[in-house]
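Excluded from the complex is one protein chain; the other protein chains are retained at their positions.
After this line comes subunit A, so read on.
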Amino acid sequence: MSEQIDQALSRKYDAGFVSDIESETFPIGLDEDVIQRISAMKGEPEWMLEWRLRAYRSWLTMEEPEWAHVHYPKIDYQAISYYSAPKSMKDKPKSLDEVDPELLRTYEKLGIPLHEQEMLAGVAVDAVFDSVSVVTTFRSKLEEAGVIFCPISEAVHKYPELVKKYLGTVVPRSDNYFAALNSAVFTDGSFVYIPKGVRCPMELSTYFRINEQNTGQFERTLIVADEGSYVSYLEGCTAPQRDENQLHAAVVELVAMDDAQIKYSTVQNWYPGDENGKGGIYNFVTKRGICHTNAKISWTQVETGSAVTWKYPSCILKGDNSVGEFYSVALTRGRQQADTGTKMIHLGKNTKSTIISKGISAGNSNNAYRGLVQMGPKADGARNFTECDSLLIGDRCGAHTFPYIESRNPSAIVEHEATTSKVSDDQLFLCKQRGLDAEKAVSMIVNGFCKEVFRELPMEFAVEAGKLLEISLEGSVG
């Protein structure tokens, strides 16, 4: 039976099509001129350009990190184009009717209807195509509640005070190599502001799509939940199937003020490359949130795509009684490599964090969990619970766990549990004896393994995530 499991994982990547859209794309290469041109394209104010240039200059002094358990050829940053936008976007459409129909079809193919009447009630979408935000739905309804949800490029113009106040406060410009690069060249992304005491009336959602060849996508998301507010935010991503590797280096910053709550969910399905490891997205992402007093941030991620993933959604628990959560399912197959996990930095008293990580490895893939739990000297009574489970499918894949625990407070409690298991021949035999085929059996076993995390996803996303796993496992057994 393990032979069957072994049979190379060769399912089709459903989102792998290329859209024929005329684009305006910068020539490859990166220097200060390019950054000035990006800034000029977006008509940015001087302070924004200055911010980018300072990020660029620190990036030049930095080295690409090599500590992650991933291997890939050196990236040539001069071979990437740093800006691409559908031509028709030049004069930004005011409504959906003015959007290039090909672009709308692209999103429809991806199962993301942008027409408001077709939308699932209660989800507002911001769609980012290559470097620009295409359309944001349900804006007027959100405005009524005082919620700001718009492309970050627009926020720079319309809400400069808010952007200036928070941008780079959670992930500083020179935080790390990829964050610095992003700060220099980010082209779009979403901006969210929830005013004091407001519970955002619907789920907010952004879909990212890389279409152009040889472009990188560098989006930047900033979510500010003011005192006592609540927001649930969903992020999804896909890319066409290409032989070249493409770079995606995003930054997400979350600010949860006193008593605020942010729930951030990601379903990441970037193109993972073919079974021999050709092509695929390099996904180097910095995601971090800061919790003030009594605030709570939950990260939930389902990661099935990308050739290489380097991603550690983290929480800085600065305020007393604040809560950080990280729920993750990371599935790797073929030649995919993932090094993902979280950081929980406990600074305030009685801060709590929970980490549930489920890694599933199949084929020749490598899946690593890397997590840091840090208890600061003032974090009296802080608590962490970590559960880190790995599931292996077949016998040529790897699962690795790198937990880092640093406690500088004797009253803090840190718990770490880890398990590694295999989809066993016995389990498969039981399922088949009950009339299920091997694929159904594996997907059922994997879904059961991930249940604790799926429970944390918003309803529509949980269904999507389950299906995505099923599709990702297609062909993983003979």
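To be clear about the criterion, a contact is a pair of C-beta atoms (placed from the backbone, for glycine too) under 8 Å apart; a residue touches a chain by one contact, two chains touch by 3 or more; residues count from 1.
In this section, contacts and distances are computed from a predicted model.
A.B. asks: Leaving aside the chains on screen, match the unshown one to its UniProt name from "1,2-phenylacetyl-CoA epoxidase subunit A", "RNA polymerase subunit sigma-24", "ABC transporter ATP-binding protein" or "Tol-Pal system protein TolB".
C.D. replies: Spelling it out: the chain absent from the display is recorded in UniProt as "ABC transporter ATP-binding protein".
A.B. asks: Where the complex has a chain not shown, which of A:36, A:174 or A:427 is the residue touching it?
C.D. replies: Here the residue in touch with the unshown chain is A:427.
A.B. asks: In the full complex, which of A:165, A:199, A:408 or A:451 touches the chain missing from this view?
C.D. replies: A:451
A.B. asks: Applying the definition given at the start, please give the residues of subunit A touching the unseen chain.
C.D. replies: Within subunit A, the residues that touch the unshown chain are 1, 424-427, 429-438, 440, 444-445, 447-452.
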